[in-house]
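Excluded from the complex is one protein chain; the other protein chains are retained at their positions.
For reference, chains read A, B and C in written order, and residue numbers begin at 1 within each chain.
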Amino acid sequence: MELYLYTALFSPLVGSLIAGLFGASRKTSFTGLLTSGLLLTSFISSVILLTYVMAGHTVHVEMMTWIATGDLYIPFGFVVDQVSVTMMMVVTTVSTVVHIYSIGYMSHDKGFNRFFSYLSAFVFSMMVLVMSDNFLGLFIGWEGVGLCSWLLIGFWYHKESATWAANEAFIMNRIADLAMLIGIFMIYWNLGSLQYDVVFAHISILPMPVITWIGIFLFIGAMGKSAQFPLHTWLADAMEGPTPVSALIHAATMVTAGVYLVVRANPIYSEIPDVGNAIAALGAFVAMFAATMALVNRDMKRIIAYSTLSQLGYMFVAAGLGAYWVALFHLMAHAFFKALLFLGAGNVMHAMHDELDPFKMGGLKTSMKWTWILMTLASVALAGIYPLAGFFSKDLILEVAFVEQHYILYSVLLITAGMTAFYSFRLVALIFHGDKRHLEHGIHPHEAYTFMLYAMAPLAILAVISGMVFKTPYYLMVTELLPAVQYHIHNHTTFWIMTIGTQLFVILAIAYAYKKYAKAVKVDKKVESGFFYQLLYNQYYIPKIYDEVFSKPYLQLSKLAWKEIDLKIVDAIVDGIANTIYRTGEKTHTMQNGNLSSMLRWMVIGLVVLLVLAVAFTAGYNAVNLQAM
Amino acid sequence: MLEPITVSLASLNVTTMAPMLIAIVGALTILSIDLFKDGLHKSLYVMVALLFLLLDLGAVVDFGTIFLRNGTVLGMFNMMLIDGLAILSQIIIVVASMLFIPLALTSKRFHEYNYPEYFALFLFMIAGFQFMVATDNLIMIFIGLETASLALYTLIALHNRSKSFEAAVKYFTMGALAAGFFAFGSMVLYAITGSVEINQIALSLAKDEYANIGYVLLGITFLLAAFGFKLSMVPFHTWTPDVYEGSSAALAGYMSIVPKVAGFVVAMRLFEFLVHSGVVWLQVILYIIVVVTMTASNIWALVQSDVKRMLAYSSISHAGFVMAAILIGSTQSNTGLFLYWALFSFTNLGAFTMLWVNRQKNLIAGQSSDHPYEKFSGMIRTMPMAAVVMALFMLSLAGVPPFALFWGKMYMIGAAVSSGYTVLALIMALNSAIAAYYYLKLIVFMFMKEPMAAYGENYLLNASLSLKTIIGIAAVATIFAVIAVNPLLKVITLFVYNSGY
Amino acid sequence: MELTLNHYLILSTILFCIGLIGVMRRKNLLMLFFATEILLNAVNVGMAAISHYRGDYTGQMFAFFIIAIAASEVAVGLGLLVVWYKRTGKIDLDQMTSMRG
Partner (left out) sequence: MQEHILSILIFFPALAAMLGFVVHKDGAKAYGITVAGIEFFLSLWLWHIYDPMVSGMQFMESAPLVSAFGINYLVGIDGISLFIIILATFFTLIGILSLTETRRVKDMIITLLFLEMTMVGVFAALDAIVFYVFWELSLVPMLYIIGAWGGPLRIYASVKFFLYTFTGSLIMLVGMLFMAYFYYQATGQWSFSILEWYRLILPANFQMWLFAAFFMGFAIKVPMFPFHTWLPYAHGQAPTIGSVILAAILLKMGTYAFVRFSLPLFPDAAVAFMFPIAILAIIMIIYAAMVAYAQEDIKQVVAYSSISHMGVIILGTFAMNVEGISGSVFLMIAHGVVSGALFLLVGVIYDRRHTKLMSEFGGLASVMPRYATIFGIMMMASVGLPLTINFVGEFLSLLGFYKQSHSYTLVAGTAIIVGAIYMLSAYKKAFFGPVTKEENKHLKDVNRTELLGLIPLVVIAIWLGVYPKPVLEPINNSVEAIVQLMHDKAQTPEAQKRIPNLATTGTMNSVSEAH
């Protein structure tokens, strides 16, 4: 099995390196095909590993020592267990799809080879992240995906907005990474190891505050990657990257790394339910917070990004409440339909010549039938309509909140579910229904390459069936490792009321969205100029606040530090000392005026001064002696 | 009725005067040669002087072996005192003189070397310095000092430029004043103790427990002023830059070494017993003088525009640095003094000889002194070897290891640290840092600036084989000093320790 | 009134001070030389007096040497002065400032 493990792990790297060799050369489809092929290999290996794990085994290998000094020993160790194999499946599936899709999507881009190199490198990092058997190995992947995210968001580096967004993403993640490092430090100095098995086996012996702090710091790390409030702004801006990147990195895989971390570290979080509750509360807040911003946004990709953010909130609610398997399950399901949604959006963008405002689209269902179907499917899944994936995963989280008697969370999530349905279908309606507003802009849309649609098909299938079909086997498998808690509402009546009620609520929201946006778009000036609309539209002014409170002052402070402190104080003091000495010389060397008379006088003055001192000393000496007598 | 004086010749121990007598005989020989035939080439006199100096050195070294066997030798009614200090300083004096005298063999003609009297005076001067260090009798010191000084004034004047005369007059006048100080100081000490021999004075003072402290300080003050002049301590230093500038570079280099070492030995004899006897005043004053001399001259050296003048100030600073040894007064520090000065003599003579080599007969337009910094700019392009050697001397003077002076500085600072003068050690160290600036300035000009066309033809004008040899010796000594330090230290420690210092 | 050692010493000191003042004030090179001679001779007075008071001859010996040295100093000094005068035609100290700084 080790062979499959290494194959699954390293084939993306091989692909990336080979594609990277052609990075600066002209486009060769070869790189796209090669990397996709290698990812398929990785996928197949993962499937084999999955069957192996489903049979009840796990694979744990230690490739080689990485860092060893003092008592610290960190190997490159990889583990394929129930949790990581789930993640591997998600990652390899979505990334294979995205790779194939990208061959079409990026076919006209100059940086084709480079793109595939980066994309495969990302997959490799993500695999390291999920497969590592220790925290620092996870951190390698953690930072690796950050790097690839930076590369890919800033892929069109000639665009100022893209490079800015790339840097923002990287730096914001770094803030969280610091917390994560601190968490790792704490683990090491308290337990002497960073291996998962050792840490989890001994975590309970630590005093409560220590565990709490470890949990908090690790979670802050997770917040960065998963773009939780207040580190969320980068995710929306990250949409500057090519759309397949958004699908893979900023929807399906990388952003869920935070959830994965919490799930992986469940023995830690199980010890500290209070922190778990806080996580859940933050998750619920983010779920709603992001959904509200999605309600009014006018940028197709950003809407989906906020939706992702919102769904991540859901996952954190589940994870925070201790329903780790539920969180992971929603993670998986979400990966499929959200990636699908993004890829569909990519088709639309292509068709619309990179136009992102859905208000300038409309009526695309005629020219882009398949895309319409796929995106609608994905939206339905996202909204959580039975029997699609979202129903099984998302509604389960609602149930978890309910069963755990967090009714506030439950209500928030329920309302958010309605919003989710609304903004998803608002988007679908605006894009595919109604007037062909894009004609005004002289755009004649066309459907994407067929093979791109085929590539999306597996995701569509998964979006439909993954909930219904996978739930039981997944549960059986993953609870080998994660706490097996069934979240059943024991009262049947309540269960049915809730399920049907939720479904109805969601469907109503969908209907409202269709009603409002499917025919003609009426712009309600009054609403739009209202405070709430503006607040939401401007993302609660948070980016602006960050800019004013952090970015600009930091730059100004930096300039101050350089021009005022460094040059005018620190350096000036040093130069000042030197100059003072020099100037003293310039001022005083005139005593050497060359005149013999004054030279003689200096001698006599010297003598007289010495004499005076001698007299003074003698007087003092005698005075002391007299006293002594 | 006068009693017949009966003194056995053996008890006189006339041989104690042998080294000085050799120098005097040498001088007389040169004068007699000139009597028989005048107009002989200077190389003859150089060689004759060198020969006599060699004999002189031989005699001194011979005394060294005697000293190691039998200890201190007295002679001539206890006027002569041949102890370790005397021997060490005489060696430095004679060796430095031997390095100096070939510098007369320049390729350009200079006025003074045409006179055999120049060489005769030179030898008289050496005899004077030797007398000065080989006695602890104030009269003898006075005679030696004045013999040497009067000869030196003349040597300076013989350079025959108006600046030289000015320098000679200034030096002479101030020297006369210092002589007055010395005489007066001696008189005061004589009045208190009734003796003019330093060890007698010390004994006498110790006996009545410095009862007349006020008068003692009065006497010391005058002697301090006199030696402050000789050793160019601030504020008695004012003659130094002018005299160095006025005299030829070679003589300036010589002056920075030999008169100083003679002065140091006398100062050691005079002041150290006082420092050890707990005359706090002297400790404080010496401390101040050392610090002020080091620092002030360094600061003035910073702003000089002429290399020779800069080196003059730098010599003052080095003297101040070494004066710390007398303040500290331990065997280690006194050893350090001689070590420092031995190493310094090579480096400094080398540096001044480099100036001497580049001496031009006539100044070009706009040139106000012989050796402005600009003259050296871009030397690495025009004469790489010369530039490297000059840089070597500068680095050594700055105390950059492993060159000669570093070892001296290190040992001196070590001595200060060992005797508890930590702050002084820090001041000494920091002064080396300030000093580094002006030495660097020359390096900057030589290595980092473009050559100036105007000075193009004025380099190495004065070079001759013998000058180059001297520079070579100095350079080798400077670079490989590290090898010499250990034997030097051992010998010097032996001599100094056995002399009771 | 009997002259004690102190009187001689005070005389010597006064002479010395006169010499010092002369050294400081005089701008004429020749006068300067005179002043230095006064300095040395002030010491001579003191030396001779102490020698007599102490009853040993060292002081007188010193005095003789000082006289001898003063004489040779005059010789050298005057020589320098003459050359200087020949070159510049002046013996004023304030003219002698070509080197400074």
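By definition in this document, a residue touches a chain if its C-beta (ideal position, glycine included) is under 8 Å from a C-beta of that chain, and two chains touch if they have at least 3 such contacts.
Since the model is a prediction, treat every value here as computed from it, not as a measurement.
Q: Taking the complete complex into account, which shown chains does the hidden chain touch?
A: A, B
Q: If I consider the whole complex, including the chain that's not displayed, which of B:Leu395, B:Ala463 or B:Val496 touches that chain?
A: Only one listed residue reaches the unshown chain, and that is B:Leu395.
Q: Which residue from A:Asn167, A:Thr212 or A:Asn277 sits in contact with the chain not drawn here?
A: Within the whole complex, the residue contacting the unshown chain is A:Asn167.
Q: Identify the residue among B:His41, B:His111, B:His276 or B:Lys490 that touches the chain left out of the display.
A: In the complete complex, the chain left out is touched by residue B:Lys490.
Q: For the chain left out of this view, which of A:Met1, A:Val14, A:Leu147 or A:Met591 touches it?
A: A:Leu147
Q: Among A:Gly56, A:Gly70, A:Pro207 or A:Gly442, which residue is in contact with the omitted chain in the full complex?
A: A:Gly70
Q: Can you tell me which of B:Val284, B:Leu363 or B:Ala433 touches the chain that was removed from the display?
A: Of the candidates B:Val284, B:Leu363 or B:Ala433, B:Ala433 is in touch with the missing chain.
Q: Could you please point out the chain B residues that touch the chain left off the display?
A: Where chain B meets the chain not shown: residues 380, 395, 398-402, 406-407, 410-411, 413-414, 417-418, 422, 425-426, 429-430, 432-433, 436-437, 440, 443-444, 447-449, 482, 485-486, 489-490, 493.
Q: Going by the touch rule given at the top, which residues of chain A touch the chain that is not shown?
A: On the chain A side, contact with the omitted chain comes from 23-24, 64-72, 136, 139-140, 142-144, 147, 150, 154, 157-158, 160, 163-164, 166-167, 170-171, 174-175, 177-178, 181-182, 184-186, 188-189, 554-555, 557-559, 561-563, 565-566, 570-571, 573-574, 578.
The rule is simple: only the chains that are shown with their structure count from here on.
Q: Between A-C and A-B, which chain pair shares more contacting C-beta pairs?
A: Of the two interfaces, A-C and A-B, more C-beta pairs touch across A-B.
Q: Using mean C-alpha positions as chain centres, tell me how far chain B is from chain C in Å, no decimals.
A: Comparing mean C-alpha positions, chain C is 26 Å from chain B.
Q: Centroid from C-alpha atoms only, then distance chain A to chain C, rounded to Å. What do you get?
A: Chain A and chain C have C-alpha centres separated by 95 Å.
Q: Of all the residues in chain C, which ones touch at least 2 other chains?
A: In chain C, 23, 32, 96, 98-101 touch at least two other chains.
Q: Which chain B residues touch at least two other chains?
A: Those would be 169-170, 173, 177, 241-242, 303-304.
Q: Which residues, counting only chain A, touch chain B once they are in their complex?
A: Contacts found on chain A: 578, 581-582, 584-586, 588-589, 591-592, 594, 596, 598-600, 602-607, 610-611, 613-615, 617-618, 621-622.
Q: Could you list, by residue number, the parts of chain B that touch chain A in their complex?
A: 169-170, 173-174, 177-178, 181, 213-214, 217-218, 220-222, 224-225, 228-229, 235-236, 238-239, 241-242, 280-281, 285, 296, 299-304, 434, 437
Q: Could you list, by residue number, the parts of chain C that touch chain B in their complex?
A: Result: residues 9, 12, 16, 19, 23, 29, 32-33, 36, 39-40, 42-43, 46-47, 50, 54, 56, 58-59, 61-62, 65-66, 69, 72-73, 76-77, 79-81, 83-84, 87-88, 96, 98-101 of chain C touch chain B.
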